[in-house]
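What you see is part of a larger complex, with each chain still in position.
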Amino acid sequence: MKTGIVVFPGTWSDRDCAHALLEVLGEPVRFVDYRERDLGDLNLVILPGGFSYGDYLRCGAIARFTPVMNAVADFANRGGLVLGICNGFQILQEARLLPGALLRNASCEFRCEWVQLRVEQSDCAFTVDCRPGQVLRIPISHGEGNFFADPHTLESLEANGQIVFRYCTADGRITPEANPNGSLRNIAGVANARGNVLGLMPHPERACEPLLGGDDGLAIFRSAIHALNRVAV
Amino acid sequence: MTYRAEVFVTLKPVVNDPAGLTIRGGLHALGFESVKDVRAGKYLSILLDEADEDQARSRVEEMARQLLANEVIEDFRIELQPEPALAESRGGGPS
Amino acid sequence: MAAVIDRFALAAVALSADEYRAIVAALGRDPSELELGMFGALWSEHCSYKTSKALLRQLPTEGPHVLQGPGENAGAVDIGDGLAVVFKIESHNHPSAIEPYQGAATGVGGILRDVFAMGARPIAILDALRFGPLEQGRNRHLFQGVVAGIGGYGNCFGCPTVGGEVYFDPAYSDNPIVNAMCVGLVEHDRLRRARADRSGDLVLLVGADTGRDGIHGATFASVEMDERSAARRPAVQVGNPFLEKLLCEACLRLNQLDGVTAIQDLGAAGLTSAAAELAHRGRRGIDIDVARISRREREMSAYDVMLSESQERMLVVVRPEAETAARQIFDHFELHADRVGSITSTGRIRVRDEGAVVADIPLKVLVDGVPARSPASEVPDKQPSLGMPSIEEPEAVLLDLMARPNLRSRRPIFRTYDHQVQDNTVWGPGFDAALLRVPGTTKGLALTTDGNPWYVALDPYEGTKAAVAEAARNIVCSGARPLAVTNCLNFGNPERPFVFGQLQESVRGLADACRAFELPVVSGNVSLYNETSERNIPPTPVIGMVGLLDDLALRCPAGFQEDGDLVFLLGDTSEELAGSEYWRLIGARPEGRPPIVSLEMERRLQAALLDSIGRGVLRCAHDVSDGGLLVALAESALFSGRGLRCPGITSPVSREAFYFGESQGRVIVSVAPRRVPELQKLMAKHHVPLHAIGVVGGEDFQVGSDIRISLESLRQAWETPF
C-alpha cells in the first residue's frame, strides 16, 4: 500500500499523518503537492488538517480549486480511498465529493479536546476493523466543525448509512452534551455513497500512541490498510 | 417600530488585509484575471425595535462603535430601513 | 540644534535633546529626517535597552550547554543527540491594549519569527497574561480578544500552545500584559545566527509587501500610552498567520541550503533594525535601495519604508551564486522576494532612493551608540511580616478559593488553543509544566512560564527570586531537569524612581536565583513604560523556563494515580500569608512580606525530587503555589478524579498559614505504601522535611474534621466559567 498525503498551502497535519503512518504503522507515504496532477502510484489519499489558504474566505474554499483536486476527484471516482481530516473534510465538501457543509462551532470558539466517537457503520473502508457501536477516543481541533446538511440530504445520509461517526458520551450515548460543536445529529464524520471517501472533523493521527494520550485513531488507518489488502487479494 | 440595520465593517484602507489578498489570489487562480483588488469585511444584519429612525440609527452607531467594529483598524457604514411586515419577533429566526 | 529639529520633532521620535546632540556629534552634521527617524527607532528603549542594559549585565548567561546566549533572535541550548532547543519570550502589551485580538496575534507572530530565524522549527508557544478584573466590560473585552488572538494565530500557523498563565488584578485594568514565548528545535549544525559577515552578499526581503504599518511602533512601545496614542497612525496591524506558515517553511528549507549567510526577521523598527543589526553583528556594512521594495500603498516615502513594521517579512542574506536556489524555494511557497541591497565592507548603513543617498550612518553609532540612561532609583524599605487573621470555616474558604478567577481551572482558555498539533504533546496545558516529546528520541522537554505578580509587588527582589524558584519547581515536578531561562520584564515608567527601583531589585533577584540554580538566562525582553495616565503597572517579571527529561518513561504526573497511595508534603511551612490568594479573598491590604524563598532549601528540595522521580519512587508530584496546600491537594485530586482522606494534620504553624499560606519550596507527592521507606531515606539524605498528609481514594476530599467536600462540588467550584 502507498499513501499520499496532500499538502496545500497552510496545511499542517501533513507531518502528523506521515508520522502516524510511517513511524507508528510502518506504511510508506509520500507527500503530494497541491500542484500535482497524477496520483497513479497511490492506494490511499489523505487530505490532512490545517488552515489551507488561511481558511480566510471559507474553510477549504480556495484549496478546492487547486490542480490536485481534479486528480483527487478522479481517484475517488475510480474507487480509490480518500480520507479527509478536519480541513481535509471541509475541502472534500467544498469539492462536492462529500455532502453537507461545516459551520462555525455553536460556541463560536475554537475547540481542542478529546472527544468520543461512536462508530455507526463498519462497512465503510475506514471502519472495517471496528464494531458498530464501538466508541473511539480521538481529539478534535477546529473552529468550524458544526455539520450541516438540509433535511433531505440528512435523511438520505441516514438511509444510505453514510453517517460513519457521531459524537457520543464515554458509554456511547448520543447526547447534546457530547456534541462539541453543534453538529446536526452529532455527526462527526460522513462517507460518500460508495463508502470509499470519508471526511471527519476529529484527528485520528493525533491518537496513535499511548504516550500522547491514546491510540484509538489507529483503528481508522488500520481499517483502510485492511480494506485495501482485501481488495488486492 | 422595527428596523433592519445593515452594518458593513471593513478594514481601514491603510490596514493590510490578508483575507482580501488571499481571496484575490484565489480568484486569479480561477482565471478571474480582471480582479485588481479585494477587500474582505463583515456584513451584519440587525433587527431592532426603536421609537423612530433617528433613534434606531444612533443606537446602531453606538453598537458599531462599542462592539461591531474596532475603529483602530476598521471603518463601518450603516444602512437602515423600517422592517414593515414583521408579524412577530422570532428569536434566532431569519428575516 | 538645527532650526527644524525642535522639541516636537524629537518628541515624535522619542529622543532627548542630549541624545540628539550625541547624534550630531557622532555624524559630524545634522541628521536628515530619515536618519533621525532611524535613530529614534534604534535608540528607543525597545530596541536599545538603554535603561536596562547595565542592569541586565548581572544575569548569568553562560553554561556548558549554552549554544547561544542573549544577543541573537533567540537563545539556544544543547539537549544532546545533536539537537538544540531555541527559545525566547516577548511582550506585546501596548498593541494588545488597543486591539486585543490583533495585538496578541501579531505578538505570537513576532516570537515565532524569532525562533525560525534561528533555523529552528517552532514546536511550542506559551502565553503569560495579566488583566484587570473581568467584572469590568473593557477588561473582559481585552481578555476575550487576547485569548482569541493567541489561539487565532498559533492554531492557524500550526504550532501548539501548551502552557502559560493568566492572572487578574485591578492594577492591570488599563494596561494588560501579553507575553508570548516560543520554543523551537534545530540540529546544532543548522543553528543560524543573524550575522552578515561577507561583503558582496545579496540582501533579499521576503514575505508581505511593505505598508505604513506601525511606523514608530518601536518608539511607541517606549513611551507611555495616553489619550493621544489612539489618534496616532494605527500602530496595530492585522496578522497573517497563513503567510507566516509559508515563510517559516521556506526559511527552514532555506536553512538547509549552502550559500545562505543569515536570516533575520523584521520586528520592531522594521527594516532599519533588521538591516542594521544583521550587518553590525557581522562587522560589515549594508546598502539598501528602498526603490526596490514592494509596497502595499502608493506614495510611500523612504522614511515610511525604512521604518514600517509590516508583519510577516524576513531578510535573507545569500551569496550571489545562491540567489537562484533561494528564489526557487520562495517560488515553491508562492512567496514574493525583492533583492533590496547588499552587504558591504563600509561599516555603514547606506539607504538609496531612486539613486540618491538618503541616509548614511555608521552602524556602530546607530546600533551601539546610544548613551545609557541611569534614572534615579528608589528602593522601598523591606516590609514587615504581618499578623494572621483567623478563619472560621476552612471548607467555605477552600471552595471560594477554588472558584477565584486566579485559581480556577484555565480549561476554558486553553481548550481554544490547539495544544496537540505536531504530535509531540505528552502533557498540554493544565498541569505544572507542559511536556513535549523530542521527536525521534526518548527525551522530553518540560516548559513553563511563571511570575506571581503579588509577591513581586510586595518585594521585587524576593518576588522575582520566587518566580524563578517556582518555574524550576514546576519543571522538576514533571521529572525534568531545568536547563535555562528566558524572561520578560514588564515594568512601568522607569523615569519614575520607584519604578526604576523595582526594576533594579527584580533583576537582582533574577540574577541571584539563576546563579543559585545554575541556570543561564539565554534570552529575554524588557517592556518598560507600561504606564497609562500616570498609573503604572505593578512590576511584572515573567520567567520562561525549559527543562530536559532524558527518558519520557520516567515522567511524573501531577494528579493522584492509585487509591491507597500515601500523600506527603515535602518542605516546610512558615507563618506567611501576605500576598496569598487567601489574603486577597479576605480583603486584606496589599502589604506585608511575601513568602520568602530559601534558595538553599529550594535546591535541596529539587534535587531530592529529581532523585526520587529518577528512581521511580513517586507516583505524582505537584508544586504548592497559588492558593496554598489545600488548593494544591484539591488540584491533584481533580486532575485524576481521585479523592483524598487526611486524618487530621498537625499543623506546625497557624491553621490559616498551613492551609492557605503560600510558603515556597513545597511540593506534594504521592507514593505507593511499600515505597514509603525509600522516600523517607531519600528525603533524609537530601535534608528535606517530609510530612505525612493522607491517603488517596474515595469520592470525597476530606481534611480532619475541618473539611469534607465531594470531589464533584470541588470540581464545580474549580470549573466556574470566566
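As written, the chains take the letters A, B and C, and residue 1 is the first residue of each chain.
We take it that a residue touches a chain if its C-beta (ideal position, glycine included) is under 8 Å from a C-beta of that chain, and two chains touch if they have at least 3 such contacts.
Predicted, not measured: the structure shown is a model, and the values here were computed from it.
Chemist: Each kind of chain is drawn once; how many of each are in the full complex?
Modeler: So, if we count every copy in the file rather than just the ones shown, we get A x1, B x2, C x1.
In this text, only the chains that are shown with their structure count from here on.
Chemist: Quick check: how many Å separate the C-alpha centres of chain A and chain C?
Modeler: The separation of the two C-alpha centroids amounts to 36 Å.
Chemist: Among all residues of chain A, which ones touch two or more of the remaining chains?
Modeler: 53-54, 56
Chemist: Which parts of chain C, given as residue numbers and ranges, touch two or more other chains?
Modeler: 240, 242-243, in rising order.
Chemist: In their complex, what parts of chain A are in touch with chain B?
Modeler: My answer: residues 53-54, 56-57, 61-62, 65-66.
Chemist: For chain B, which residues count as touching chain C in their complex?
Modeler: For chain B paired with chain C, touching residues are 11-12, 14-18, 22, 70, 72-73.
Chemist: What residues of chain C sit close enough to touch chain A in their complex?
Modeler: 148, 151-152, 155-158, 240-243, 245-246, 333-334, 414-426, 437, 439, 552
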